[in-house]
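First the structure, then my questions, so here it is.
The complex is shown incomplete by one protein chain, all other protein chains being positioned as in the whole.
Now for subunit A:
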């Protein structure tokens, strides 16, 4: 019933034709509202050298409602919980229809670069991060090696 809005078609085309560096997003063959996303860990963060997989779903009310995004790759991050859910303002209260898939994914990449342990989703990680930042970052680096795909040289 709900045919694919023009906006989604446009965004998809743009994502494919003019991709954001370090980010890929491909729609699923069966459901064009479902995207498989990969984000490269930002340089000089504990996540560098890793490629993280995510899933992104555009709800029926998109763009009036924020896309649903979740990490599929295990990641040690104070704002991302064990299930891969992300604590990010633009995905919740600060969503605006002027934002788009591209900007959301960029925000997530930025969140990887600068974790915010003062507004945590994974409490244990956040505590660790506040008490022992060096150790936490080392663990994040370790997890990246363990679970994330390697960036091709």
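Assorted remarks:
The working rule: contacts are C-beta pairs under 8 Å (C-beta built on N, C-alpha and C of every residue); 3 or more make two chains touch, one makes a residue touch a chain; residues count from 1.
The rule is simple: contacts and distances are computed from a predicted model.
Its UniProt record calls the unshown chain "Postreplication repair E3 ubiquitin-protein ligase RAD18", which is the correct pick from "Signal peptidase complex subunit Spc2p", "Postreplication repair E3 ubiquitin-protein ligase RAD18", "Putative exosome complex component RRP41" or "Urease accessory protein-like protein".
Contact with the chain not shown here comes from a single listed residue; of A:63, A:78 or A:120, that residue is A:63.
Remark: the omitted chain is touched by one listed residue; of A:19, A:59, A:97 or A:135 this is A:97. In the full complex, subunit A touches the omitted chain through residues 1-2, 5-7, 9-11, 13-14, 17-18, 63-65, 94, 96-100.
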